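Structure incoming, see below.
Left out: one protein chain. Kept in place: all the others.
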Amino acid sequence: MFKKSDILNIFSVGLKLFLITAIAAVILAVINSITKPVIEVNTYKKQNESMQKVLQTASSFEEADMSALALVDFPCAITGVYNGYDADGNVTGFAVMVSSGGYGGDVSLAVGIDNELKVTGIDVISHSETPGLGAKCVKDEFKGQFVGKSADIQVVKSGAKDNQIDAITSATITSRAVTNGVNTAISAVKFIKEAE
Amino acid sequence: MKEKSNNLKIFLNGLITENPTFVQLLGMCPTLAVTTSLKNGIGMGLSATAVLIASNALISLLRKIIPDKVRIAAYIVIIAAFVTIIEMLLNAYLPSLAASLGIFIPLIVVNCIILARAESFASKNTVGKSIIDGLGMGLGFTVALSIISGIREFFGAGTLFDIKIYADIITPPSIIIMAPGGFIVLGIIVAAINYITSKRKAGDN
Amino acid sequence: MSMVSIIITALFTQNFLMVKFMGICPFLGVSKKIDTAAGMGMAVTFVMAVASAITYFANLLLGESMQYLQTIVFILIIAGLVQFVEMFVKKMLPSLYSALGIYLPLITTNCAVLGVALLNVQNGFNFIQSVMYGTFAALGFTMVIVIFAGIRENIEEKYVPQSFQGMPIALITAGLMSIAFMGFSGFSI
Partner (left out) sequence: MSISVILYPVLIVGAIGLIFGCLLAFASIVFKVDTDEREELIVSELPGANCGACGYAGCSAYAAAIVNDGAPVNACSVGKDAVAEKIADIMGVSAEAVEPKVARVMCMGTHDVSIDKYEYHGISDCAAAARLAGGAKGCPNGCLGLGNCVSVCKFGAISIVNGVAVIDENKCTACGMCINKCPKHIIKFIPKKNKVWVPCSNNEKGAITKQYCSVGCLGCKMCEKVCPVGAVKVTDNFASIDFSLCINCGECAQKCPKNVIKTDL
């Protein structure tokens, strides 16, 4: 049932599509290898900036050893822990990268913690919370509440006392997600300090 | 002269008479989801326009070579390649815009406008006309997106281009920014356009 | 994510149409009558299930270094798959084609199918989870489009102001439906 011209036709069509896809792949591969380093630099710079913001006392950061955390099951995923060193090289605190499940998707945070396990500052690196509601977690009046707090911070609707913070109005899921992230970061640092 | 007016007609056709968002109601996925702020709306519109022009041009260039049986597959490969290139460039050189456009950059590939224009226009006309059509449709899409996102951002978040207007005075109804707002605002705009065109048509005859 | 929570998120909390805004073009276009809407739903379910399966393997093939090729490979597979299935069903099962096949060319330009493939990768699902998520996301799509078609059929007979007839009233109805779906948000098992 296959005439010679049919087979020829099949291969010619197949070859044409192969050519189009192959050329597209080449262009993509070339551009990817050019832009890949630039993107890596961008993400590293962005991360460094936010670490700087959350741990003002430190000027340079170095990856801390996270072996102690491997066996502990934390509520939120920890993507990185960095020691913060000040100008003359002693450790002033830690910057912890943590990501916790928010309302619209993952909220990734940078949490600065000093040696007395107090929060020095937090910064939201990326989120997909609802604009106008959950998205308010990037604002300073919400983030500021965490500064100076220590382990297991609670979220309350309003009138927060000592170790509590006020949730963003009608965005309790996001507020709880951020708080869980911060609590996880503090407990992670506690484990690392005990392991030393 | 006839050539000139013909091109202008194609351009205006994309911009007003057959506006992809308000008249043809194509490209609904990004239109409803990304238009939460004017910055996003314009960003999305312009990146879609860039892809639309580039893909229209290349597809009309290759229209004789692409066999009809794999027509859709070939067009989608070309569009997908352009979208990935734009995605890489955006991530490398404009990271802030890339963060806010999120998952919608890859979804430009299946944005019905681009494939619809590729199939109904670019595959049948010369490169020059296709580029103009791409530009017209792209700008029509961008204008439509900006109108919708402007209204939604102003009423829903009380800001415009992230500049606070009445956001602190009264808390704006954030439902307009959320999912349902997109549908309702677009529905009202299309109704208004129907009303205007029917008034204008009544005025003509 | 456990199986049940995948089903619940795919059907309700992250419904592809009402919350994630994917697949709106066919949702508005093909929802004039319940039977065409149901046909579209079934076709989308079939394609999304098969596409989730195949794109899972394609992603394994790409591995870590070539993640940037995801979009082009996925969409190529979906387009090729849909066109092949359409020809196959048109020839081999004409009765099925008359009910289901005519929607297949529409599905290549459906944001939901590529969306589910990309989300499977982003959520890091294994094979079974991907197929489950693809199938139930499509069932969520079908559920919403059939309900919407039912409402639109009813609106057809009621009085609607002249400039609101057709698409505007459909859009506003969809808006009200998505308010209802917001009731599911933040609900998880």
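For reference, chains read A, B and C in written order, and residue numbers begin at 1 within each chain.
In the analysis below, contacts are C-beta pairs under 8 Å (C-beta built on N, C-alpha and C of every residue); 3 or more make two chains touch, one makes a residue touch a chain.
The structure displayed is predicted, hence computed values, not measured ones.
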> For the chain that does not appear here, which of the shown chains does it touch in the whole complex?
Replying inline: A, B, C
>> Using the document's definition of touch, tell me which of C:15, C:83 or C:185 contacts the absent chain.
In response: C:83
>> What does the interface between subunit B and the hidden chain look like in terms of residue numbers?
In response: 18, 23-26, 67, 69-70, 73, 77, 112, 116, 119-120
>> Take the complete complex as the reference. Which residues in subunit C touch the chain that isn't displayed?
In response: 25-26, 28-30, 32-33, 36, 39-40, 58, 61-62, 65-66, 69, 72-73, 76-77, 79-80, 83-84, 87-88, 90-92, 102-103, 105-106, 109, 156-157, 166-167
>> List every residue of subunit A that touches the chain not included in the displayed model.
In response: 2, 6, 9-11, 13-18, 20-22, 24-26, 28-30, 33
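Basically, only the chains that are shown with their structure count from here on.
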>> Of the pairs A-B and B-C, which shows more C-beta pairs in contact?
In response: B-C
>> With centres defined as the mean C-alpha position, give me the subunit B-subunit C separation in Å.
In response: 21
> Tell me, which residues of subunit A touch at least two other chains?
Replying inline: 21, 24, 28, 32
> What positions in subunit B touch 2 or more of the other chains?
Replying inline: 70, 73, 77, 80-81, 84, 88, 178
> For subunit A, which residues are in contact with subunit C within the complex?
Replying inline: 21, 24-25, 28, 32, 103, 173
>> Please output the residues of subunit C touching subunit B within their complex, sorted ascending.
In response: 18-25, 27-29, 68-72, 75-76, 79-80, 83, 105, 108-111, 113-115, 118-119, 161-172, 174-176, 178-179, 181-182
> Tell me, which parts of subunit B touch subunit C in their complex?
Replying inline: 25-29, 32-33, 70, 72-73, 76-77, 80-81, 83-84, 87-88, 103, 106-107, 109-112, 115-116, 175, 178-184, 186-188, 190-192, 194-195, 198
